[in-house]
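The complex appears here minus one protein chain, its other protein chains still in place.
On to chain A.
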């Protein structure tokens, strides 16, 4: 547990990158939670007076081709994008960690065969695998979360396995083994807590990728279906307006997407640098 308990002490001297990132993410989370109360419009509510109108009082970021309020949709989009990304990364971390623990601890042929299978999955460019799986499974929210979760799991399995392999020869692990701990206790009380630290660094970066993956899938019509308020889907719908000079429908959701991913990247990279310095 020492790795986790030591964390609060380290937070006190977090680098400014992490603080900026956390501030951004707090604001996005705030938008997600309070979305219904921040504008007068629902995310799929149409204003029959204004179709595809630029920013103006009442519709601060304009309306889209259906007369829906862009600001309201962006704020509600934070719920979907943040929610799907965090759920998917949670699945990826859990699945990857379990698999990595088992491979590293079991060793032998389990490890050997398992790693070859992971190699094969990693022979596919990530986004292309995501496209194919999303296309085949169909785009319900659950399927999207599962797809993004599964696809992001292999790196965690690798990471945890490598940690477990290096921990196996440490004295305290040998002592715990000699003291007659069961396999379950070895895995979850002695190895897992000590192998978790690198995951804390990768997970925020991964949340950023997961959001980009979801938005990209929606952008090409394989993610959240219209008229769902998801940033990538909004950009996709707005792309058609650009050539007519109506820039706001694609631009604003993209800024929201960019800033959120930036927030995760700032946190992840800041933590990474902290790790290097230690």
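Everything that follows uses one rule, which is that contacts are C-beta pairs under 8 Å (C-beta built on N, C-alpha and C of every residue); 3 or more make two chains touch, one makes a residue touch a chain; residues count from 1.
Assume contacts and distances are computed from a predicted model.
One chain of the complex is hidden; its UniProt record names it "Dipeptide transport system permease protein dppB", one of "Xanthine dehydrogenase family protein molybdopterin-binding subunit", "NADH-quinone oxidoreductase subunit N", "Dipeptide transport system permease protein dppB" or "ATP synthase subunit a". Interface note: of A:159, A:191 or A:212, the residue touching the hidden chain in the full complex is A:212.
Contact with the omitted chain, checked across A:135, A:167, A:196 or A:226, is made by A:135. Across the interface with the omitted chain, chain A contributes residues 116-117, 119-121, 123-137, 208, 212, 215-216, 219-222, 232, 235, 238-239, 242-243, 245, 247, 250-251, 254, 257-258, 261-262, 265-266, 269.
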